[in-house]
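One chain of protein is taken out of this complex; the other chains stay put.
Let's look at chain A:
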Amino acid sequence: MAGQIRIRAKLEGDVAEVKALMRHPMETGQRKDSAGNKIPAHFITQVIAKMGDKVVLESQWGAAVSQNPFLSFRVKGAKAGDTITVEWLDNKGETDSGEAVVK
């Protein structure tokens, strides 16, 4: 399940538009399965995006974000060839990251 983030970063002028698609169940802890048992909460709590070594976005997430979240943001001052990294941490302590080169 883990190990899957798809990132694309497209440059327009000096602004890079980054689109990241993450694979995650994002269970709220409120749902029940077909047998009536509660499905334990499992969701991303923190997302950090970096350009090179510099943190450009830091966000705290919760159970209200959808399954397989899609995140889009813009980074000013980006150049072609810069590396964008997106990393998440979830409530179970699992983590995943992915990177893309600005084009």
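Convention: a residue touches a chain if its C-beta (ideal position, glycine included) is under 8 Å from a C-beta of that chain, and two chains touch if they have at least 3 such contacts; residues count from 1.
Throughout what follows, contacts and distances are computed from a predicted model.
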Chain not displayed: protein name in its UniProt record ("Peptide/nickel transport system permease protein", "Response regulator", "SoxAX cytochrome complex subunit A" or "ABC transporter ATP-binding protein"): "SoxAX cytochrome complex subunit A"
Which residue numbers on chain A touch the omitted chain? 1, 4, 6, 8, 19, 21, 23, 25-27, 31-34, 39, 66-68, 70, 72
